[in-house]
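What you see is the complex with one protein chain gone and the rest in place.
For clarity, chains are labelled A, B and C in written order, and residue numbers in each chain start from 1.
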Amino acid sequence: MPHDSRSIGERVAILAAFLASSDAVRVRVERDDEEIEVARYVRSTATSATPARSDGAAVAEPPPLRVDAIKADLVGIFRLSRPLPFEGELLEDDRELAFVEALGMRNPVRSLGSGRIVTIAAEDGAAVEYGQPLFLMDRG
Amino acid sequence: MPHDSRSIGERVAILAAFLASSDAVRVRVERDDEEIEVARYVRSTATSATPARSDGAAVAEPPPLRVDAIKADLVGIFRLSRPLPFEGELLEDDRELAFVEALGMRNPVRSLGSGRIVTIAAEDGAAVEYGQPLFLMDRG
Amino acid sequence: MFRKVLIANRGEIALRINRACQELGVQTVAVFSEPDRESLHVRQADEAFCVGPGPVPRSYLNIPNIISTALITGCDAVHPGYGFLAENARFAEICADHGLTFIGPKPSVIAAMGDKATAKRMMHEAGVSTTPGTGILSGVAEARSRASEFGYPVLLKATAGGGGKGMRVVEREQELERAFAGATAEAEASFKDGRVYMEKLILNPRHVEVQVLADEAGNVVHLGERDCSMQKPSHQKLVEEAPAPNLHQDVRDMLHDMAVRACVHTGYSNAGTLEFLVSDGAVYFMEMNTRIQVEHPVTEMVYGIDLVKEQIRIAAGERLGYSQDDLVARGHAIECRINAEDPRNHFAPQAGTVAKVVFPGGPGIRVDTHVHAGSSIPPYYDSMIAKIVAYGESRDAAIARMERALRETLIEGVHTTVEFCAEVLGTPEFRSGRYNVGSLPAMLGSAV
Partner (left out) sequence: MFRKVLIANRGEIALRINRACQELGVQTVAVFSEPDRESLHVRQADEAFCVGPGPVPRSYLNIPNIISTALITGCDAVHPGYGFLAENARFAEICADHGLTFIGPKPSVIAAMGDKATAKRMMHEAGVSTTPGTGILSGVAEARSRASEFGYPVLLKATAGGGGKGMRVVEREQELERAFAGATAEAEASFKDGRVYMEKLILNPRHVEVQVLADEAGNVVHLGERDCSMQKPSHQKLVEEAPAPNLHQDVRDMLHDMAVRACVHTGYSNAGTLEFLVSDGAVYFMEMNTRIQVEHPVTEMVYGIDLVKEQIRIAAGERLGYSQDDLVARGHAIECRINAEDPRNHFAPQAGTVAKVVFPGGPGIRVDTHVHAGSSIPPYYDSMIAKIVAYGESRDAAIARMERALRETLIEGVHTTVEFCAEVLGTPEFRSGRYNVGSLPAMLGSAV
């Protein structure tokens, strides 16, 4: 038997798997020179659970999302609209940023309101699939 | 997803497996209403490790092993020797406790020194396999 | 041969099609729904595109996204598998409109066979015996007179029907008027088409089906029959075998003959299956499935023909490379459908994650599955997670092999039909080969 061929990462993964399959809330492992603790936070009404690093805090509300993604809602060829949007651009209003060409039709991709374009996540002229992020928007 | 279909026994088994594959000395699991702790004692020069219940002590020198198992070293039929050994019996010296009958031969099972018979782990007349515990001995 | 085929399906049949394409040197494009992103069919294909979220209408039935995927990836053909879009004549037409070969029969044939009344009429013309039945009934009076001609029990069915909607079993004349009104109303509500027709009800028949292959030059062969009588109370097949046991040679010949005649008459091309009810030596055409079927492997194993490759070759315009005389059935094959469902709870589907999986192997065993340790089973789709097929030189050898294969199979994390299939194989009815569509429901102690 190898003495300890597993990395900490692997061992944490095993513990996380254990945690996910039980209703334990915290697993702590001690050895001479280190300590691993894997815990999960259970919302009072939650059905999902997320393994996370312990900070010892109670279950708090997560901060609001500031960045969202505009995703493709159909399969086609992604094309930027004119005037060309650019990363960093501040949009004051809802605007068509691009379109997805599918079956000969031009399906507009709009900014869904104001915000700053953080990233143009798809390449002009590329095939995009359903749900693929096209723009990351900072809603400020 | 089943909430927690595993018995405590199964969960302890998972933890024990984790323990055996790492060099952790103690794993503790907490949930609302219970706490499981699985620890092992490592002899300073040991190559083997035995999962056992925690006694709450710090990770100083682990106490020496007190219980060991006399195991079958061949496959055969297990038979108790006369006088019949019994659970709780105190042996003052090395003694033949039983034998394993294999290929018409009688292979003695000795107590390997003094101690108290904690458990007779195999049934008289039963087939036993290699490595099967036959007696648990308290070496005091 | 095609350059690239879009596989418009998921699960084991998507893998099955991918295998056929790869062996033919044809590239593949998979489509998938969001929860299927980690599926094997996505991993195994040359390219893969997400076409929508989990619910079927928004992904695997999302015709615009599927067609768009085929076009932007440069596919020249689409294989629909079974279920989903496989018998959708409109989809076949849309494929053609976009220059994509739909791997299946002509849209007009799909449409004709999809309409029960039309199918029955065409079969009748081809000399295929059909269940004694009527055209669309003008009213309850006509229903009454035809029912006494056929003899009770009879069945009222919606002409646009499917899934049991608009269907009524009538056991006595007294029940007829109420049943007619009910069937008409339900058909109207379900299909916006209240027209109903009547058939003689065959009690506890056998379900025997004939596999056919037809090329576009009009060559037609059959590949024998399959017995699919072991059906759950929901009429879903659970255990299938080829050839059908205890079938008189005259009946077997008649079925094969009718199947070929039907294909010639309808101008059928590609692979197809004619389903028949067999009762006391009489055979009745039930329906034609204009696609590959779940249980096609049992036929492949006894004939040594790769039906999915044949589908692709035929659609690519190739001729059948053999005639009827070249096709000889050897040995016996049995398929068990391994479903993620709980046989002890009315076969309720199970969603979840498969924790541990060991599928059987060794001689004479074929496994078609998209599931492995860690696979998740989304709640949106059919519950079938694997097909285990056993081949033997005889039926007894095939049964013994299937029994050991089921014993080897280990699936943890969800309930499955593994043990239940083993129970079915152990029944005197199955062992004797004398079973019918009533046998499995009777095993469960429930009436059909």
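Heads up, the rule we're going with is that contacts are C-beta pairs under 8 Å (C-beta built on N, C-alpha and C of every residue); 3 or more make two chains touch, one makes a residue touch a chain.
Predicted model, so just to flag it, every value in this text is computed and none were measured.
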Identify the visible chains that the left-out chain touches across the whole complex.
B, C
Full-complex touch with the removed chain, picking from C:Gly317, C:Gly374 or C:Gly426, is C:Gly374
Kindly state which of the options C:Leu15, C:Val29, C:Val128 or C:Ala160 is in contact with the chain not pictured.
C:Leu15
Had the left-out chain been drawn, it would touch chain B at residues 74-77, 102-103, 127, 129-132
Those residues of chain C that touch the unshown chain are 15-16, 19, 22-25, 40, 43-44, 297, 300-301, 304, 306, 330-331, 356-359, 361-369, 372-374, 393, 397, 400-401, 403-404, 407-408, 410
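The rule is short, and it goes like this: only the chains that are shown with their structure count from here on.
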What pair of chains is linked by the largest number of C-beta pairs in contact?
A-B
So the centre of each chain is just the mean of its C-alpha atoms; given that, what is the distance between chain B and chain C in Å?
56
So what's the Cα centroid distance for chain A and chain B, whole Å?
49
